[in-house]
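Here the complex is missing one protein chain, while the rest keep their positions.
The block that comes next holds subunit A.
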Amino acid sequence: MEKVLMKGNEALAEAAIRAGCKCFFGYPITPQSELPAYLAREMPKRGGVFLQAESEVAAINMVYGAAGAGVRVMTSSSSPGISLKQEGISYLCGAELPCVIVNIMRGGPGLGDIQPAQSDYFQATRGGGHGDYRTIVLAPSSVQELVDLVYDAFDLADMYRNPVLILGDGILGQMMEPVVFKERPARQLPPKDWATTGKMGRQKTNVINSLYLDPVKLEEHNLKLFKKYQEIEAKEQRYEILNGDDAEYFVVAYGICARIAHAAVEMAREDGIKVGLIRPITLWPYPKKAFEEVLPKAKAFLTVELSLGQMVEDVKLSVEGRAPVYFYGRTGGMVPTAEEIFEEIKKMRGLS
């Protein structure tokens, strides 16, 4: 298999085309603009539609339309743009439409800056818009994983009829690493017999809608969605544990932060500290199983994020008071060094 050196944003775009994405609607914003730029060039040549919408709101509603017609569709943006898309994401979840949404996070709140951040964790994992819903959230930490997770994102979206969010950050989007675009066996996916593609002799009229004026019906609908979310929580948790075998302490980090934390864990290992790394790959469903796996031997956890503490709440909900949970984060586009995290690991050991 040929290895190519690619930027995260471009590799993600190429993977989307290979995963069968037929439509892309978006609006440019740093630090993800290479993604739509790549698709603007490639989609028309390869049988797809690229459209730069007049706004993020327009783009997400175009996604709603294409998804309703049963085609694989994607949009991408960065933090402020993703906030604008929230109304549409809520509608997509209500109408159970599969699609892939990419957020290459930058510093916030407001317009913030264009540097890497992880401060949209709450928004991504708690629904983000209005209503009782969840989106599946995937958090790659290398360019190769970005590529692999794009295929999974489209499959998961189709399998559960639900939007899937890929949560990256400015560094992951901008950095280059070698990637291999592996051929993947096609997954058995449910037929899209709900899509509004014309009746073609069919008796039943397909309707894509999120409006249920009768509260009895809406509760039924929400309970049905909830059942789906429970199934996803049971089946789709993903994580990686590094240096975990004899570990007594654990650092928990995702995305680019997990890479820096991994370097810090290696420093601590050289210093004789038995520390491992839990790297959540799905942020929703949160990989609680990882914590069950290590809790019998874990003395303490240290969560490291590019925020002032968001995922740490899920760590606490997973640990359920069975071990202390500490936190270290940088924010506003600042990125911690491995040395800084190493110092926090030493503090954790001193405290517990």
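FYI, contacts are C-beta pairs under 8 Å (C-beta built on N, C-alpha and C of every residue); 3 or more make two chains touch, one makes a residue touch a chain; residues count from 1.
Assume contacts and distances are computed from a predicted model.
Chain not shown in the complex: UniProt lists it as "Pyruvate synthase subunit PorC", one of "Circularly permuted type 2 ATP-grasp protein", "Hydantoinase/oxoprolinase", "Pyruvate synthase subunit PorC" or "ABC transporter ATP-binding protein". Interface note: of A:D193, A:D271, A:E292 or A:E339, the residue touching the hidden chain in the full complex is A:E339. Within the whole complex, the absent chain has one touching residue among A:S76, A:Q123 or A:Q174, and that is A:Q174. For the options A:E266, A:E313 or A:E343, the residue in contact with the chain missing from this view is A:E266. Although one chain is not drawn, its touching partners on subunit A can still be listed: residues 3, 5, 30-31, 113-115, 170-171, 174-178, 256, 259-260, 262-263, 265-266, 333, 335, 337-339.
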